[in-house]
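Shown here: the complex without one of its protein chains, the others still in place.
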Amino acid sequence: MGAPLNTGFQMSTPVFKVDRDPDRCIQCGVCINQCANEVHHMDNDGWMWIEDEKCVACQRCAVLCPTRAISITDFPVIYRENSHWGSASIREIYRQAESGGVLLTGMGNPRPYKSYFDHLLLNASQVTNPSIDPLREPMELTTYLGNKGSLITETEKPFLKLKVPIMFSAMSFGSVSLNVQKSLSAAARDMGTFWNTGEGGLHPDLKEFGSCAVVQVASGRFGVHPGYLENSAAIEIKIGQGAKPGIGGHLPGEKVSEEVSLTRMIPAWSDAISPAPHHDIYSIEDLDQLIETLKVATGYRKPVAVKVAAVHNIGAIASGIVRAGADIVAIDGFRGSTGAAPMRIRDNVGIPIEIALAQVDSRLRDEGIRQQASLVAAGGIRSSADVVKAIALGADAVYIASAALVALGCHMCQMCFTGKCNWGLATTNPGLSKRLNPELGIQRAKNLLAAWGHEIQEMMGGMGINAIDSLRGNRLMLRGIGLNPQELDLLGIKSVGD
Amino acid sequence: MKVISVPEYCLGCGLCEIYCAAQHDGYDGNVLKAYKRGQPTPRSGLIKFSQISWLNTCMNCDDAPCLNACISGAVKRDEDGIIYIDENRCVQCYTCVMVCPYGHAQPSSKSGRIIKCDLCRDSEGIPACVSHCPNAALKLVQGGAEQ
Amino acid sequence: MKYVIIGGCIAACGAVEGIRSKDAQGQIIIIDGEKRGAYTRPLISYFLSEPSKYSDVDYRSPDFFKDRAVETIKARVELIDRPGQLLNLDNGEQIEYDRLLIATGASPIMPPIPGADQDWVKSFYTIGDAETIDRDIEAAREVVVIGSGLIGMKAAEALFKRGLKVHLVEKESHILPRQLTPGAAVSVHRHLARQGLDIITGEEVAVIHPDHQIELKNGQKLSADLVIMAVGTRPNVELAVAAGLEVRQGVVLDDYLRTSDHKIYAAGDAAETLNVISGKQEVMALLPHAHREGYQAGRNMAGMDELDQGSIPMNSVKLLGWNICSAGVTGARDGELLSWYSKEQLLEIKVRENYLIGYIAINMPEVAGPLTNAISKKIPAAAGEWQEFVERGPSLATIPSAYWQVLRRLEANGSN
Partner (left out) sequence: MKLREGEVRIPSGCAIAGILNRSGQRFNGNTIISCIANMHQRSNGLGGGFAAYGIYPEYAEQYALHIYYDHEKAREECEYYLNHNFNIALQGPVPLRRQAKINNAPIIWRYFALPKEGRLFQEEIDIEEFVFRSVMYINSSISGAYVASSGQNMAAFKGVGYPEDIGEFFRLDDYSAYMWTAHGRFPTNTPGWWGGAHPFTLLNWSVVHNGEISSYSTNRRFLEMYGYTCSLQTDTEVITYAVDMLMRRHGLSMEDTVNVISAPLWEDISDDNQARLRRVYSSLLLNGPFSIIVATGNGLMAINDRIKLRPLVAAEKGDCLYVSSEEGAIKVVEPSPDRIWSPGGGEPVVGLLYGKEKLIEPEPKIICAQSA
């Protein structure tokens, strides 16, 4: 059994160094009142001091400092590194030797694995056909998600209509503040797309945003009740998450406030732990039953999505999910983010979304069942170019979460699990969560979608395409750069120059 | 016009006061110069009231008590409806202070004369406190408060 | 509609604004016996202290009346002919009115002290008085000010600033008896005395001898080149009395600021208006009130039927660097007295059943405005909140939350 040491002594030096330029500091105290980690201090006699070891480099103080007096750098004392033992490895061992615990972390996999999006290039029209100017010509981004069927004569299945092929991915109330959900839900509504409740129920304040919500049913069943399912646009069964495939959700007790507890229907201030598997899904036929159950429960009026993490055998898994009756398959790549995950899982489990997506799309086409379900790609989408690439690889739409949080102010400090998010996002502390004014948040999120929408239109216009439908699975619009033949084959694309 | 606070989203960070002070007295918004070279004085004070806070700005009341009470004509209203202080006329009787329901108009610690929010009427654009609030907790709105 | 206003000062200006806020066309005539137009009476002490700096004491811009199409007649009214709705002027003219406002103001009281009729015994009430005194003190070294009300105190301060030796004689037991409690008066007294003012309280002037000796009732003698009489004012109600209107101390008004003749209104220092704390009609001769009453009377004369909201006694004065604000009830009998003080600061509040009914704030301008308003708007606090306000240290952040809620600063949406 691990146990904390009986000393406050720490082997490691601070990770970051916080510098205050005395020539610029006016002792206004903004840094002090804004740092939830209590890095900055001022004594009654005006003496200011800093605790570097508490700094997580969230940049809140540096951004708000009116005189730009604060700078945060890597702490200059480096470990005696070698190419195998990096300073992070060493520091993590110190931490574990002191705590005896699993290392927790937040946000997405930061390790330098290959990012395939960065090895894909897009096409543009030259001479043989005209590019289309999106400022002068219509440029359609409208996307429908669901089981399209193959024939017009079939009864139409329920679907989601997106005005922009980007949805906000699952972030539960609890992992993020209510103001984050208020921002994203209203932005989704205004922009004609959808947000996702995550596994945390729907807060009463957000009832009116149920019609643009994908409500999640996950292994903990937190917040799930008939009214929750009914007040939704679609239901998503969450099997796995890209940041932590194979393990359940974990909301640390510090974030389970009274409101969170009511919304999730769990005790306050206790850890909310979703089981690793759904205990009613031990195989694919069980998934079939749960999908059918949810459809019956909502009168076949709502599409049911299944979200899985991108893992090794994703093609076959996705095929099984479609055959089990899912209308939408969401695949979450290994760059996907989380509010809290064991670091080793986040950094070492799963596969890239680009490869997974290409494999799933091809597999479903090979099996002739691609029309039966829409594909939503998630996990590490950073820009409109990533969106275009994902759609060209075969996605119908994408989920964004990290990008949405960054739009709301996230500075990627990866400390979501502490509940002390200085930007008021990954926290339920009222004093911190008020730092996101939804009025601003809504506009920022809307701006992001609008900006990406414009950029997608520009790229489509360049390719001579004026409907996003014609980009979907249009892999001729992609070329690989710096990829080996096997990677090109897996992605189903040609190399640049070919 | 007036600046109103949204206490629900006021962080109490105090940037409004800092930028307010730096906008007046000829500092022209230069915070560093104002605080390193001068004695900047904010026109509006931040009130931290238990869990919440707000900036105590002037409501530019329609029937402004300060304007009615001023014995020397130092409190004036301009063509935009902004109430401001003609410092040269202020005799420091503090009658305006005594009648302002918000406790907004206050004597300057430097001159003893009254200073108050004038919506940065001498500068371009929206008031400094509004434009520098990191959380949109301050808004410039039309209309004055009833008194 | 033809409006006539007797008097041309603060209440008259308010009335013009009030009438014009509803009636842009009606004829307005002001009959003003003063040589000078509307000026700010409290400024005369500033003028006296530094005439070159404070020569401009006008209340409104020179074109104020002209811009509002107001005709001014420099004359005195001799008689109000109510049945005929006529005014007889001392220049022989007769003016008809549809609505009449009596804004005749007040006059200083000259007590019957032997020797008070000498020409070096002055009142200090008009700009004319101030100009005369300014001339007379060129050669003077010592002055006695009788009365330590606001006028007396400001006169004493102005003369002190001019370099004269000032003796202040107050018959009550402490200075500013209408504004301060004995306790609060002590600190102000000390502050002024430390600066060099000679203050004699609980004493009266018996005789003003022609040899410039001023003899007190206790036999003490003061010498002075000049004596300033500042023992108070009395409403100018002679016209109202002669016209048969109801008059007590001032002209008696109903809730709409009408006299017993509903075509005739009154406002300002000559009138009795509602003191919201006492609930009684009183003469509260204060500049902000004069303007407010004039404004309200003007609106009602122009056809509105708006109840006068009343007001409270309040004062703000600065004496040799110290600011003293007081409002509401300061007398000893009413409510619970809570006090807070630190170096050169003092706050006394009077609380009755969670309502603030009075305060004295010395060098505490931060909280004065909200306290005044809490009294005049009768905003109740929760039990114990006023006590907490004092115990935690008075500031805007410790003012009872109920107050801010009424001002809508604590609402969730924060909008006004």
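To keep things simple, chains are lettered A, B and C as they appear, and every chain counts its residues starting from 1.
The rule is short, and it goes like this: contacts are C-beta pairs under 8 Å (C-beta built on N, C-alpha and C of every residue); 3 or more make two chains touch, one makes a residue touch a chain.
This is a predicted model, so every value here is computed, not measured.
Although one chain is omitted from the display, it touches the following shown chains in the full assembly: A. Touching the missing chain, out of A:R365, A:R382 or A:R444, is residue A:R365. Among A:Q10, A:S150 or A:N484, the one in contact with the hidden chain is A:S150.
For subunit A, the list of residues touching the undisplayed chain reads 125, 128-130, 132, 137-138, 140, 142, 144, 148-153, 156, 159, 365-368, 370-371, 463-467, 469-477.
We adopt the following convention: only the chains that are shown with their structure count from here on.
If you average the Cα atoms of subunit B and of subunit C, the two centres end up 28 Å apart. Distance between chain centres (mean CA atoms), subunit A to subunit C: 68 Å. Centre-to-centre separation of subunit A and subunit B, using mean CA positions: 43 Å. For subunit B, residues touching at least two other chains, in rising order: 6, 8, 137.
Per the touch definition, subunit B reaches subunit A in the complex via residues 6, 8-15, 18-19, 22, 31-32, 35-36, 51, 132, 134-137.
Across the complex, subunit C is touched by residues 2, 4-8, 45, 47-50, 52, 54, 56, 59, 65, 68-69, 71-73, 89, 91-95, 97-107, 137, 139, 141, 143, 145 of subunit B. The touching residues of subunit C, when paired with subunit B in their complex, are 14, 40, 42-43, 46, 54, 56, 58-60, 287-288, 291-292, 295, 314-318, 323, 325, 327, 365-370, 372-373, 377, 396-397, 399, 401, 404, 407, 409-416.
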